[in-house]
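Note that one protein chain of the assembly has been removed; the remaining protein chains are unaltered in position.
Per-chain numbering from 1; labels A, B and C assigned in written order.
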Amino acid sequence: MKHWMGFPMFPEQASSVAGRVDALYFFLVAVSGVFAILIFGVITVFIVKYRRRPGKMAVASGHGHMWLELVWSVVPLALTMVMFFWGAKLFFTIYTAPPGAMDVFVVGKQWMWKFQHPEGQREINELHIPVGRPIKLTMISEDVIHDLFVPAFRVKNDVLPGRYTTMWFQATRKGDYRLFCAQYCGTEHSLMTGWVHVMDPPDYQNWLGGGAEAGPMHVIGGKLFDQLGCATCHKNDNTGRGPTLVGLFGSKVTLKSGQVMQADEDYIRDCITKPNARLLPNYEPIMPTFKGIISEEGLLQLIAYIKSLTPPQAAKTGSETK
Amino acid sequence: MTTSEPTMPPVHYLNCDYSIRSWLLTQDHKRIALLFLVSITVFFLLGSTYAGMIRTELLTPNGNVVSHQNYNKLFTMHGLIMIFFFLIPSIPTVLGNFLIPMMIGARDLAFPRLNLASWYVYTLGGIFTITAAVAGGVDTGWTFYTPYSSIYSHTNVTTMAVGVFITGFSSIFTGLNFIVTIHKMRAPGLTWFRLPLFVWAIYATSIIMVLGTPVIAITLAMVGLERVFHIGIFDPALGGDPLLFQHLFWFYSHPAVYIMILPSMGVVSELIACFSRNRIFGYKIVAFSSVAIAVVGFLVWGHHMFVSGQSAYAGLIFSFLSFLVAIPSAIKVFNWTATLYKGSISYDAPMLYALGFIGLFTIGGVTGLFLATLGMDVHVHDTYFVVAHFHYIMVGGAIMGYMGGLHFWWPKITGRLYPEQWARLAALVIFLGFNLTFFPQFILGYLGMPRRYHTYPAEFQVLNVMSSAGASILGVGYMLPLFYLLWSLRRGPIAGPNPWGAKGLEWLTPSPPPTENFEQTPVVTEEAYAYRPEENASG
Amino acid sequence: MDMNEQPPHTRKQSAEPPGHRYEEGDASFGALVKWGAGLAVTVAVVVVAMWTSFDYFAAPTEKFPAPSLMAGARAPYAGPKLQVHAPRDLKEWRTAEEAVLNGWAWVDPDKGIVRIPVGRAIELLAERGLPPKTEVGGTKP
Partner (left out) sequence: MLRHQFEDASQQRESAVLGMWVFLATEIMFFGGLFAAYTAYRYQYGAGFAAASHHLNMLLGAANTAVLLTSSLTMALAVHAAQVGKKPAHIAGLLVLTMLLGCAFLGIKAVEYHDKFVHHLVPGASFVWEGTLTRQAEMFYYLYFAMTGLHAIHMLAGVGVVLVVAILAARGRYTPQYHNPLEITGLYWHFVDIIWVFLFPLLYLIA
């Protein structure tokens, strides 16, 4: 945090977009400053020059001049268009995860953050990530709306119950950066904070390898897939009562209603929690709902497993939806 | 100033009847305005105490003054009371009720009984709110976001929702009354383009009050239903969508912020014209921009939901339209500045408030542009940057306008002049205290201090202490007018009909005016703000 | 006439015919419709413009470096466990404890210390009685 005479003035720039957000910020400050000084200056001059003096009557200043009105409408409009385009372009950069980003799954729960690395690493209120690599966060809440906010990276996104939201960042400087919950979520909203530890890749690997673990997410997902009986109906060779899930993730699915849907994380989550919401042609809706039986972490692990059934090059991450 | 020593008329709307009945069952728009003045001042003091407690708590990083849940109740009650029970009613129900009939040469509003009903409905809503506050308050934030407000919160959300629901009808009744009065009861010769700009501003505000308030009423009713019957129109577990609530809530709540600022803009137009003895520069443009803000204001609500999971496509549209809605405000600021050109400017207290309004509204407004910029809002959403934006434009803007209007028309309302020097001092103290309170919050916001945080990291403490220091100065600043205005009721000099030499039909009546305002309905032959008779254009 | 010098109350009612005691002229409906249509058109234009320019905005600006080959390598993992399924963990823990309680196992083959099921231990103690405390130098509690 940059200080000026002991006052904290400016947050660190620790992500790939931070510099560009700050550049936009300085542009906006400059435009506001110019207009503020322009207006305050003109007003001060006028109130001094035309202060009420005996015998000095106000002189007709006319009803107003069309061209002047035009100028001070078009100029602000032009400036706002610049702000709009620059802001919109940056917004899409902030929210479009680059291909091949490292996945991290986030579950927000009243008043703590649970992070899960695909390798199975699980953390509470702490997130260890390697510097220089784009990290894509897939987030969901178990209760109310939360919001994961890392000021040093200049990014945040609400975390909704019942629907996945995603965001990404690429840390550019090592160090520890605060993360906050930025959407009011109840009594201990202000305690739902934590740290992002940005480490050199080797240190990150050591940290990752630091201790025994039940196995990577997709392996746990596989176990869960068997335990819950999914495997009885979903056989990889498509001989079960339900469709094979090999190659499902990322593919286009045509429902019985003819509607074509992209099988992304949300789609699979809905298939598991609300099976009859998406009926498939030539299959009976016999799949039981697992809502309330599998925790959010369990769902994420099942999805990781189903993703792993799709050969790597076929799966493409969903781009920003319209 | 009038040459002869000004005298108070023997009989006027205040001393014609002192009985409680005559006040509680009055149909005189002027008395109803005073009833509202008393009620909203009570709520302003209540809201300010909550603000004072918030600032006291935030002096230290760890929460050692109140518990977590109580702090959450502090900012929720502070937000709710200040918005729904102070700022939305303030100018329309006090200055609007008092002045609109007089400014258009009418004896009263179109529906006096509806006007009194508006005050009773407001008070009933207020009683519900006070009960909710006494019974333990509400901790959902003034935004009532579901599913927290509908399922997880165990505080008096339903009572509060009913209170705000009922008070909403006070806004609807007042708005309806103004629209019909302005359309149908103008004095002969008073065409639309000869109306004072305050009347235009109140007309634009009334459109929003009438079209927007019902939406918040039905939304809060749905939240109430969900809490009472546990059925989920907004509950994700039962298939409801929390984003639908946000859309319905902000569909009203953004236009609501324009309900708060437009009347102040109307007051400032009157003050700038009177104290610079000049016709408002570009009268028609300023009049149309009030209506433009009101109408386009209904199309931008999504800029509160850029990072809430709303699609990027919607974000683009709402960001673009938010910039369009800013243009009329910009035009107004430039026209006010141009009105000072070649004027004959005096620095009475109302003028100081008007100039303060222009300055602080500009800062508040341009920071709104920061928030409307998609890329910027991602970082500063739900941080103190937003808190600073809306306090600059609501406290710095709307309240400055309200104070200016109150001082400007005080002689007409009470027949007495307030002490000028004290008023100028108060204006200065408020201006300084205000900036010290809220400017540091811009820096805090960009540093990333989130909103609604009871405890915060230690590195934010210095700026928070500055803000709290400013709040206590601001608190003192607000108390001053309370004292000297009450003092002036007894010992203020007699004002006479037109102490400022201002234009406008309301200055034709004695101060304080008789109950029926005008013996005969005046006929208007000249333009608004015709301070220089020599070019008395037809208009 | 200048408003200021005009004493109040004597403002003479001009010779307006009684019928015209309030302003008839109201906003022209045509103008309102025109303004409404204009606004609707602008909003439509904005909505369409955003739809068409969506892909322009969504196109990724800088080309991200192709993910390095190493990225895919899955290293072993470790770290604090996060309880996923409380009942299952409890069941595993209980079965482990039961096994210890009722099982036969070498504790320390060199010293000949062995673990015996608790039931058997109770029987042995019943037969032999508790060893006197001092003789074995009992361990600290």
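Keep this in mind: a contact is a pair of C-beta atoms (placed from the backbone, for glycine too) under 8 Å apart; a residue touches a chain by one contact, two chains touch by 3 or more.
Source: prediction; values computed, not measured.
Listed by label, the shown chains that the missing chain touches in the whole complex are A, B, C. The omitted chain makes contact with just one of the residues B:Gly63, B:Pro89 or B:Gly240: B:Gly240. Although one chain is not drawn, the whole complex shows that of B:Met185, B:Val300 or B:Leu417 it is B:Met185 that touches it.
Among the residues B:Ala51, B:Ile151, B:Leu190 or B:Met222, only B:Met222 touches the chain that is left out of the figure. Take subunit A: the residues that touch the chain left off the picture are 257, 274, 276-277, 279, 285. By the touch definition given at the top, subunit B reaches the unshown chain through residues 101, 106-112, 172, 175-176, 179-181, 183-185, 210-215, 217-219, 222, 225, 229-233, 238-241, 244, 247-248, 251, 516, 521. Across the interface with the omitted chain, subunit C contributes residues 19, 21-22.
Here is the rule we use: only the chains that are shown with their structure count from here on.
For the pair subunit A and subunit B, the distance between mean C-alpha positions equals 35 Å. One inter-chain figure worth recording: subunit A and subunit C are separated by 12 Å, centre to centre, where each centre is the mean of the chain's CA atoms.
The multi-chain contact residues of subunit A, meaning those touching 2 or more other chains, are 88-89, 91-93, 320, 322. Shown for subunit C are the residues in touch with two or more other chains, namely 51, 54, 57-58. The part of subunit A that touches subunit C in the complex is made up of residues 88-89, 91-93, 96, 98-100, 102, 114, 116-124, 133-134, 205, 207-214, 216, 220, 295, 297-298, 312, 319-320, 322. For subunit C in complex with subunit B, the touching residues are 1-4, 6, 8-9, 11, 13-14, 16, 20-23, 25-27, 39, 42-43, 46-47, 49-51, 53-54, 57-58. Contact residues on subunit B toward subunit C in their complex (touch as defined above): 2, 106, 183-192, 295-296, 299, 312-313, 316-317, 320-321, 324, 497-498, 501, 503, 507-510, 519-523, 525, 533.
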